[in-house]
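A single protein chain has been removed from this complex, and every other one stays in its place.
Order of writing sets the chain letters: A and B. Residues in each chain are counted from 1.
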Amino acid sequence: MSILSRAALIHDASSRMTKYDFIRRVNWGKTAVVAVPALWLAVFFFIPFLVVFKISLSEAAIAVPPYSALLEWDLEEAYLTLKLNIGNYLYLLEDAFYLDAYLSSIRIAAVSTFYTLILAFPIAYMIARAEGGKRALLLALVILPFWTSFLLRVYAWMGFLKKNGIVNEFLMATGIIDQPLVMLQTDFAVYIGIVYTYLPFMVLPLYSALEKMDMTLLEAAEDLGCRPIQSFFLITLPLAVPGIIAGCLLVFIPAVGEFVIPALLGGSDTLMIGRVLWDEFFLNRDWPMASAVAIVMLIVLVLPIMLIRNGQGKEETV
Amino acid sequence: MKRRSIFLNVSAGFGFLFLYAPIIALIIYSFNKSKLVTVWGGWSLKWYAELMQNEQIINAALLSLKIAFISASLAVVLGTMAGFVLSRFGPFRGKMILSGWITAPLVMPEVITGLSLLLLFVAMEGMFGWPSGRGTGTIIIAHTTFCMAYVAVIVQARLSSMDETLEEAAMDLGAKPSSLFFLVTLPLIAPAIISGWLLSFTLSLDDLVIASFVSGPGNSTLPMVIFSKVRLGVTPEVNALATLMIAVVAIGVIAAMFQMRRQARLLAKPE
Partner (left out) sequence: MTSSQPIDLQNSTIASASQQPLWKQEGAEPFLRIENVTKKFDDFTAVDNISLDIYKNELFCLLGGSGSGKSTLLRMLAGFESPTSGRILIDGIDMAGIQPWNRPVNMMFQSYALFPHLSVADNVAFGLKREGVSRSEVKQRVAQMLDMVQLGHLGKRKPHQLSGGQRQRVALARALIKRPKLLLLDEPLGALDKKLREETQFELINIQEELGVTFVVVTHDQEEAMTLATRIGVMNHGVIVQTDEPHDVYEYPNSRFVAEFIGSVNLFEGKVIEDEPDRVRIESPEAGATLYVNHGISCAPEQIVHVAVRPEKIKISHNRPQQQDNCIQGEIEDIAYMGSLSVFRVRLPNGKEVRVTQPNFTRSMGDRFTWNDKVFLCWDEESSVVLTA
């Protein structure tokens, strides 16, 4: 569960001078403890991005691996040529398809994040107001699905939303509709999938913000003439803002790059950038193009959000 | 005030229904004799029997369990080291970079992580001849990398909320740095390490996207098999498989809750 409030956690870890400082004297020991995880991350997390960047500048080729080399040795002419192909990036700009995919990813992620917030707020509020034992139980109920396979939970919705699925059968049996609704393979299904999958990521930061709120603040507001609905908008909501921001980021960022949900629940016209990248790579086998898509996604979507969050973290610690 | 709590309960109840209805429906239909979702053909364990005979699924499940076990264990070692370094080593050069690398995998879209690792493996194979081809090993490396970030964050949070005077007391009583870590710090952060391991295990078992990028032919993990089956339509064996997995997780979580409650009671007792 801790990972779900990870936004908060990441900021928590403040750097203080501590008792282990004296390990400096046993320098090799300390160096080893730092070096092992640092090297691992350098090799398997950081360098790969450089590789992706490099390959995004090469050309697709029918070869193994399927891209051209940037450096070419011509031994006879004693020529070392460096060929940087920015064609992939130009193509990203030229073909409206990619821009559409980025925009539509952002739109779908934003809409889903909003719905997630709407659905998560009452749950978080109720949990925050519940008594000890009941609160633990409700929290566990929110987190429990997270421990089961994500893929299978998305799959469960397929059975729900199909043309002859449970929702349609129910609505037709009760006479609310007489034609089955087309729900699967639409953006609507993608929203549901994202809301469903990321709900705990929204509930937990909201819960921790609401839980910290002093209930007497609401009584004070009522004492000063607020009706409950007013005190919600004047007190509860503003105080939940840090939780709302944390929750929205935790839902929005992964939702933008989501692949499985649009692949299983979305229609062929549901454009999401994660899916585009997947198709470039697995279907078109255009590794340089896939790399360019990834780099742009990184620069345009991921980096700014991480910077915003870092900035926030610093403000909070000040 | 009453009215507000009714509104609250109704909307929160709707949220929980939304969360559980598909899972419950899935469990019920795993016992459906009929292959059609909409037709109830009576109770049956038919799909469980078929699941047991489906070698592809069983092999994939075994492979996934193996990968999850190894990755979670590696991730716990590396992640604990990283979390410990970040919260207890004071400032050192490159600390900002390290903490950036720790938190970045948490927000990185899986498609990017998967693609970048694959390209790294390909490039390394070209340059050093290792890893030759892709398979279980590369999946383990990939999973370890993103799981260790989670472990590091959990351990770091635990350490920073922990009373440092405990460690000071141990040093005051003569514990050397190495024994200090193994005798005092490690037992204290054990709950964080255990939850980090469980989380890593679950994440690894659950991962489709990264594994799809970095696995080689003939190394299909369980999510990959499920994904390819599901894409073709609803398959009742998958219902049965999902039910089994949910049952295991539910039992585990309930057991953990009981254990925690017992511990809390034990802690509350003395006085």
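Here, a contact is a pair of C-beta atoms (placed from the backbone, for glycine too) under 8 Å apart; a residue touches a chain by one contact, two chains touch by 3 or more.
Please read these numbers as outputs of a predicted model, since none were measured by experiment.
Q: Using the touch definition from the header, name the shown chains in contact with the chain that isn't displayed.
A: Touched by the chain not displayed, across the whole complex: A.
Q: One chain is left out of this view; which of A:Ile235, A:Val251 or A:Met306 touches it in the full complex?
A: Residue touching the chain left out of view: A:Ile235.
Q: May I ask which residue of A:Val33, A:Leu92 or A:Ala221 touches the chain that does not appear here?
A: Checking each option in A:Val33, A:Leu92 or A:Ala221, the one touching the absent chain turns out to be A:Ala221.
Q: Which residues does subunit A use to touch the chain missing from this display?
A: Per the touch rule, subunit A residues meeting the hidden chain are 214, 216-217, 219-227, 230, 234-235, 238-239.
We take it that only the chains that are shown with their structure count from here on.
Q: How big is the gap, in whole Å, between where the Cα atoms of subunit A centre and where those of subunit B centre?
A: 16
Q: How about subunit B: which of its residues touch subunit A in the complex?
A: Touch residues, subunit B against subunit A: 1, 4, 8-9, 11-12, 14-16, 18-23, 25-26, 29, 36-38, 78-79, 81-82, 84-92, 94-95, 98-99, 101-112, 115-117, 119-120, 122-123, 126, 141-142, 144-145, 148, 150, 152-154, 156-157, 160-161, 164, 167-168, 171, 177-178, 192, 195, 199, 202, 205-206, 208-209, 212-213, 223, 226-227, 230-231, 234, 238-239, 241-242, 245-246, 249-250, 252-253, 257.
Q: State the interface residues of subunit A toward subunit B in the complex, per the touch definition above.
A: Its residues touching subunit B are 1-3, 6, 9-10, 12-23, 26, 29-30, 33-34, 36-38, 40-49, 51-52, 55, 65, 119-120, 122-123, 125-126, 129, 136, 140-145, 147-153, 155-160, 162, 164-166, 169, 195-196, 199, 228-229, 253-254, 256-260, 263-264, 274, 277-278, 281-282, 287, 290-291, 294, 297-298, 302, 305-306.
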